[in-house]
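Here the complex is missing one protein chain, while the rest keep their positions.
For reference, chains read A and B in written order, and residue numbers begin at 1 within each chain.
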Amino acid sequence: MNLWERMTGSDMTRQMRDFESRAQKLPTDYQAAWETIKANLWPHSDFTGRNLMPILDGVLSLLEETAADGQSVQEVLGGDIKGFCSALVGAEGAKSYRDKWREQLNQNIARKLGK
Amino acid sequence: MSIRDLIEGKKKWRAHMARVKALPRDYQLVYKEIQKYLFKVGPVELTEGTGLLDGIVELFEEGAAMGKGVLEVTGSDVAAFCDDLIKDSRTYADVYQESVNREVANAMNKVAKKTK
Partner (left out) sequence: MLKGVLEGCVLEIVSREETYGYEITRRLNALGFTDVVDGTVYTILIRLEKNKLVETAKKPSDMGPPRKFFALNDAGREELRKFWEKWEFVSSKMNELKEENQ
């Protein structure tokens, strides 16, 4: 990334384009979730968009892997996408949400291993 | 600079997932849940190429080869295992919050200077 790209943010535009082409390969309900997630995260991004990129990348990877597994998007994100997004960026309430993820992880495993 | 590119490049990512698929079913299930959890929590280490995910696969391959059950390897509290694993790593949420705080502080400084 050169200075010009950094100043104009064109490196970020390129990355967003990358993200979008990955998102287009997702099933439709996943694509809709991706749009909602972006809409929720964007208000956070006015001056700090660059630091949002790895977070968006993490979500997209999560969507890709779970879609490939044939899970429903509801199962992956839960009902509260807004809360999910706040947790992603570590905003208020993130701690209790991370506890939820932790619980979800152990419950999913218990259920799937049938124990 | 996506997780997949940064971790290992696309080819390596595919090789990584192929190793996962070669694990016994129970190990695969647990691995995938762990991976999902880590994508959500977003430890910076995930993109630093330190082989966080490869390391887990290696641990699992060895455990499976010894005929152990997956929960015997991780313990029944898999989340605790994950958190232990990334205990020293900052998350992207941390990085993000730091940048927000910095920007807010800068903005406040500007206002403070103007009002002087």
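One rule holds in what follows: contacts are C-beta pairs under 8 Å (C-beta built on N, C-alpha and C of every residue); 3 or more make two chains touch, one makes a residue touch a chain.
For clarity, every value in this text was computed on a predicted model and none was experimentally measured.
Note that the undisplayed chain, when the full complex is considered, contacts B. Looking at subunit B, the residues touching the absent chain are 55, 58-59, 61-66, 68, 72-75, 81, 84-85, 87-88.
Everything that follows uses one rule, which is that only the chains that are shown with their structure count from here on.
We define each chain's centre as the mean of its Cα atoms; on that basis subunit A and subunit B are separated by 14 Å. Residues 1-4, 26, 29-30, 32-37, 39-42, 44, 46-47, 70-71, 76-79, 82-83, 91-97, 99-100, 103 of subunit B are the ones that touch subunit A when the two sit in their complex. Touching subunit B in their complex are the following residues of subunit A: 15, 18, 22, 44, 47-48, 50-55, 57-62, 65-66, 69, 76, 87-91, 94, 98, 101-106, 108-109, 112-113, 115.
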